[in-house]
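Starting off with a structure, shown below.
All protein chains but one are shown at their positions in the complex.
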Amino acid sequence: MTIVVGYVPTPEGEAALTQAIAEARKNNTKLLVINSSKGDALVDNRYAQEPEIQSIEDRLATQGIDHVIKQPVRGHDAAAEVLDAAEEHNAELIVIGLRRRTPVGKLIMGSVSQRILLEANCPVLAVKAG
Amino acid sequence: MDVWSSLMDGFATALTPMNFLYAVIGVLLGTAVGVLPGLGPAMTVALLLPVTYALEPTSAFIMFAGIYYGGMYGGSTTSILLNTPGESSSVVTAIEGNRMAKAGRAAQALATAAIGSFVAGTIGTALLAVFAPIVVQFAVSLGAPSYFAIMVLALLAVTAVLGSSRLRGFASLGLGLAIGLVGIDSVTGQRRLTFGQPLLADGLDIVVVAVAIFAVGEALWVAAHLRRTPLHVIPVGRPWMGRKDWGRSWKPWLRGTAFGFPFGALPAGGAEIPTFLSYVTEKRLSKHPEEFGKGAIEGVAGPEAANNAAAAGTLTPMLALGLPTNATAAVMLAAFTTYGIQPGPQLFSSQGPLVWALIASLFIGNLLLLLINLPLAPLWAKLLQLPRPYLYAGILFFATLGAYSVNLQAFDLVILLVLGALGFMMRRFGLPVLPLILGVILGPRIEGQLRKTLQLSAGDPVGLFSEPIAVVIYIIVALILVWPLLFKLIRRNRPAAAAVPTPADATEARARRADAGDHGSHEVHVHHSDNKERS
Partner (left out) sequence: MSSLATGLKGRAELGVALLLGAAGVLVFLDANRLSVPYSQSDPVGPKAVPYIVAGLLIVCAVLLAINVLRGGKGEAEGGEDIELGHPADWKTVLPLAGAFILNILLIDWAGWVISGTLLFWGSVLALGSRHYIRDGIISVVLALLTFYGFYLGLGIALPAGLLEGIL
């Protein structure tokens, strides 16, 4: 069994990751970190760069959590990637971060988390930033 | 000719509300395309050529001037915030600029780049206004033999000095000259390379060629190699500089300008060499040499100033002699011809008001860039998130529209596709596109001068050497052609030991590779990439 967390380098993403680590420790399960980009623009600030991934890697390793970090760029949106990963690894839980709605962010972030909530086949834990 | 009063008249023309509006549009558009990946000022001017047929030439050129300087500014913004230099001339800016941005000094890096560009652009334009008429005065005394020699020099210099493989440069030049031959020979009325196709009799429209090579070829090329790993753009507020930054910036600005302008004005100087020179100089003179490589403000200020001064310098031979030395200048020159304006030394006398309005608008554009772009920097950074499909589909759409609207012939679109495929192939196999464009533009003019020269001497080849200037230029041409061989000899006696690749070594390495005829990208050396490829 696995816990899948959708990670983005934002406070919400960090909150989701922290929560997911706590869950993984509690249940002693494997943690799958998904950080994806559709890859259709030159710049995507939601796609974590090398140093960020490295620090997550270190953090998970020091906590002794069995983990995999994946950064798929296949032209799919983030929701599809998280759902795919959950399906593939037979996830027991998906953890996502919820952003407080701003008029602009609502359109993008809202639809991703909404789609995960609606389409996931396992429980979804939605976290807000501290 | 009184430079000052002509320039004031130019300002009067450039500051009429409509022309001022075009300057603003040009500056905004230029910055946008400079920031956007895959678009450059040369492509933008080419795409806009057909649209501007309906405009006054003066307004069109005022807009083009804005695009030219704006594109330069936009390019430096991207290289500072992203560390992916789009053009070779921003490679150096990317080194220190991106380090500064990563260290939380993006605002200062952008500010010194913008203000440095303004300083260098203004001084460079002033030098242009002073020197161009002098060059013209000298040039009008020259005859056909000298013109022929100067144009040969320009072609060979761009082909042999710029780019990393001379052989591939000459191949590209040959293709361009061949394209330039298509059509009816103006002297004898003979049809050349038309293959009985009446639509080819008028030759290939330069607009179609430029749009095909710069826009269609580029769009297809980028589409085939889209970057798969998204980058991060470093968040930035409004650029500003502290007192200390000013103190460390102003000298590099001036030195960069001094490097940039002369190199830009040379037939094959370009902006690449002066930016490297400026970087190396600043590193040597700096009181904080240990900061270089970690984000030294001098390393942004100097090269950015050199880059913009070179841009101004490039316009000197373009306006005074009708010789373009970079892609944007080449397309602007093509624009002159499509408006029926003959480029060359006569330009200042026959189109005085237009030329001076253009120069005045360069001053205005520079100021506008500073005023508009400093506060807009965060917005420009947002532009990078534009989804690619729209960007490249848009390029193809407007390229088609532009090429079609010239003659309203579907046949032109066939040419557009064929030459676009050629542009794609050239990018794939490392054939530089600039010699091709110069060959298309200058080829027919060179042939004209050659025939005029030999007509004067009744077919005697000695006529080619009948003017002292021509002889001097042929010596320079010979030196350019022989130089790599000499270089090889020198190198054999003194093997270079470049353990740590610095920009200086990279230039040197590049020169060495160029003369060996094989390749290596100097970008690779200086591009301290943080974006390792991931799944």
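Quick notes on this structure:
By written order: A and B. Residues from 1 in each chain.
The criterion applied here is as follows: contacts are C-beta pairs under 8 Å (C-beta built on N, C-alpha and C of every residue); 3 or more make two chains touch, one makes a residue touch a chain.
Worth saying up front: this structure is predicted, and the values here are computed from it rather than measured.
Taking every chain of the complex into account, the omitted one touches A, B.
The residue from B:V136, B:L181 or B:L376 that touches the chain not shown here is B:L181.
Screening B:P37, B:G70, B:P133 or B:G203 for touch with the missing chain picks out B:P37. Note on the undisplayed chain: of the listed residues B:S117, B:S164 or B:N373, the one touching it is B:S164. Interface note for the absent chain: among B:V140, B:L379 or B:V414, the touching residue is B:V414. The missing chain lies against subunit B, touching residues 37-38, 51, 53-54, 78, 82, 84-86, 164-165, 167-168, 170-171, 173-175, 177-178, 181, 185, 187-188, 190, 192-193, 195, 216, 219-229, 387-390, 392-394, 396-397, 400-401, 404-405, 408, 410, 413-414, 417, 420-421, 424-425, 427-431, 443, 446-447, 450-451, 454-455, 458-459, 517-521, 523, 533.
In the full complex, the hidden chain is touched by subunit A at residues 40, 42, 75.
Everything that follows uses one rule, which is that only the chains that are shown with their structure count from here on.
For the pair subunit A and subunit B, the distance between mean C-alpha positions equals 45 Å. Interface residues of subunit B, counted against subunit A in their complex, comprise 37, 82, 84, 226-233, 235, 384-389, 530-532, 534-535.
Those residues of subunit A whose C-beta lies close enough to touch subunit B in the complex are 37, 39-45, 47, 49-51, 70-73.
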